[in-house]
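Here's a structure for you.
Omission of a single protein chain aside, the complex is shown with its protein chains in their original locations.
For chain A:
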Amino acid sequence: MSQFKQLFLMHLKMTFREKQAWFWGLFFPVILMVIFMFIFADSSDEDFEASVAVVEESPNEISTAISDQMEIIPTLVVEHELDDRSEAEELVEDQEVAAAVVLPESEDESSILLIVNTEDEQSTSTQVVSGVLNNIVQQMNLQVVGATETYALDFETISSSEHELSYQDFLLTGLIALAVAQGGLFGMVDLVDMRRKGLIKRLRMTPVNMSLFGFSDMIMRLLFSIIQIIVLALIGVLLFNATLHINLLGLVVLFIVGALSFNAIGYFISSFSKTTEAYMGVANIFSFLMMFLSGVFFPIDMMPEWLHPVAHVLPLTYFAEGLRDTMVYSIGIESSTIWFYMGVMALWGVVAYIIGSWLYRRKSIVATR
């Protein structure tokens, strides 16, 4: 027990004192998340708003009716109420507002003028503003002829469970999966370094229990990954309004299978890498491949069709999907999908471990005596 404690402390101290571990394990994924959240999460925000200027040169019954209507629509924010059109044009020109709406000058006039900057002609806000105005105009037309609506559009969303997946949730879970995967993938570089320095050989000259050595290393890595998950999840929830509904048991089981599998892949890479540089090279290739092809930053459906088979082979795809199921949809181990995900990852892990230890033994890097 004291041996385990000492070995665990050794792994802990070495990780704790290694600045690289902190950078790549925590700082880097956090930065990545913040950047991607700012770039992508903002534009897909549900609380879309467009600021407009309303020009009411001579107030009349119709113009007040329209401006009242506009006030109630949440997507339109009336920032300026003016009585001069040229002033509004200036604001549009400087892109102070998304659009200017010129209301009818008298009850007899029947057109509403929408002024937008040419640059913004195709933008979302222009489309939203014109859509909203169109709606108002149509309502008024109907009122004028005294007709009631025959057809109405009903809107409803459907998702696989009671919880909706926003981009924040998608990115957060994807990045957690990526961080844990990279921890395993890159972490085994220590093994190459220790071998190169003769430390493995040194340890084998003592009565140390080498399986305890490996086991304590694993426990330390799992703990580090738990810290990664907690830190990333907290930032995602507190700063970017991600909503999580966690199935704890499902998450824990999936996490352990995933983390062990990626560690096994790292172990496999270490078995044929003579230097740390060689190790990092291989791990980077694998990491980049997974980063962009496993649905971490954007859904796999957005990728070209011919890339889909690749995505469906990579273990990170299943880890990310599994984390989404257990952290956002609250799906647990009762679901066969989760077991399928874990099965694919475990297959990767077991195969990598078997080939890795076979290579180790064959090259007698760590001779078993």
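Throughout what follows, contacts are C-beta pairs under 8 Å (C-beta built on N, C-alpha and C of every residue); 3 or more make two chains touch, one makes a residue touch a chain; residues count from 1.
Operating definition for what follows: contacts and distances are computed from a predicted model.
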| item | value |
| --- | --- |
| Undepicted complex member, UniProt protein name, chosen from "ABC transporter ATP-binding protein", "Heme lyase CcmF/NrfE family subunit", "Multifunctional fusion protein" or "Stage V sporulation protein AB" | "ABC transporter ATP-binding protein" |
| Touching the absent chain when the full complex is considered, from A:142, A:199 or A:285 | A:199 |
| Chain A residues touching the omitted chain (full complex) | 2-3, 5-7, 9-10, 13-14, 17-18, 197-199, 201-202, 204-208, 367, 369 |
